[in-house]
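Taking it in order: structure first as structure tokens, then the write-up.
A protein chain is absent from this complex, but the other protein chains hold their places.
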């Protein structure tokens, strides 16, 4: 556990690529004063896939965000989910910038008393951020064309 | 991505506490040659909770394992789940030894093409290892007594 | 009066800018939209304008000073000096 006491507290929100990684979010959640009530930590990491939904070969991706709006929606989602019985903490960190294949775009971390509510809540958190936060992704294809996804 | 190419390949199985962490399992999964087909990485970490199922205050925990049997069952579970459509990789690492509150006991990591099958498969992986692998946990209570859980 | 437009996603690609200031002669969003169409042409017009209904496309969110505006007729949306305006396409988180 050495070093945990000094881990940086990480707020949910939009960050530039490279500013944050999954390990530091987990460390930050482990500093929550209620973390001893947690039995599990669940994470979701969205990464750049080499194929678009309609099967085109993707070579890179760009994420743009309206930080003020997105940060507000992300905080609302986290606060709402933290009200649930057995949910100790919820963090959503969405990165923006230019991304290569397999690079991480977004992290969601949930600490819960029991696994059942943890699995449910992390899945709900992902559906909510995909619907609600002011973030856009552009897929760049191998033929040189690009497309913003909506 | 620096350093990824040199990340150690980590096999699923039983390890002594301290031998492995979540970050190194994720790094290992990112070396899978099919990882570019993945759109999400899901993780589950079981940690020591300060309360037993029936409400007793827990101060520490011990995990014992029959390594040969447990390793075999873990590998079977991972191989079975990797057969599923859209599942790129599955790793289960169960630690053994003496654990303090909030320390990690077990890691499950799933890489999947789409989030839907990732959420389903990581939840199934957790239910399967809880039923099938030769691992036992003992809760140590604040009054000095202990109990193996079954 | 001066207002500022924030550009995201397609809008950033079309304009090549993150944001841009415009001087308006009246205080309706329609005035700003005419300037935008004049400067960036059909690429931008096709993105936000519903030519049939002569309104902003239903799927475009209009944001003024970080607040969503539900009205889609730009001639009855008021702006003030210093307002920030953004037109948002449907979101698509990573």
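Note that the chains are named A, B and C in the order they appear, and that numbering of residues resets to 1 at the start of each chain.
Keep this in mind: contacts are C-beta pairs under 8 Å (C-beta built on N, C-alpha and C of every residue); 3 or more make two chains touch, one makes a residue touch a chain.
Everything numeric in this text was worked out from a predicted model, so none of it was measured.
Novice: Out of all the chains shown, which come into contact with the hidden one?
Specialist: B
Novice: Touch as defined at the start, partner being the missing chain; which of B:41, B:63 or B:109 qualifies?
Specialist: B:63
Novice: Give the residue, chosen from B:42, B:91, B:120 or B:137, that touches the chain omitted from the document.
Specialist: B:137
Novice: Touching residues of chain B against the unshown chain: what are they?
Specialist: Touching the chain left out of view, chain B contributes residues 46, 61, 63-66, 68-69, 72, 94-95, 105-106, 129-138, 148-150.
Here, only the chains that are shown with their structure count from here on.
Novice: Measure off the straight-line distance from the CA centroid of chain B to the CA centroid of chain C, and report it in whole Å.
Specialist: 49
Novice: Could you give the separation in Å between the centres of chain A and chain B, each centre being the mean of its C-alpha atoms?
Specialist: Whole-Å distance between the two chain centres: 21.
Novice: What is the distance in Å between the mean C-alpha positions of chain A and chain C?
Specialist: That pair's centroid distance is 29 Å.
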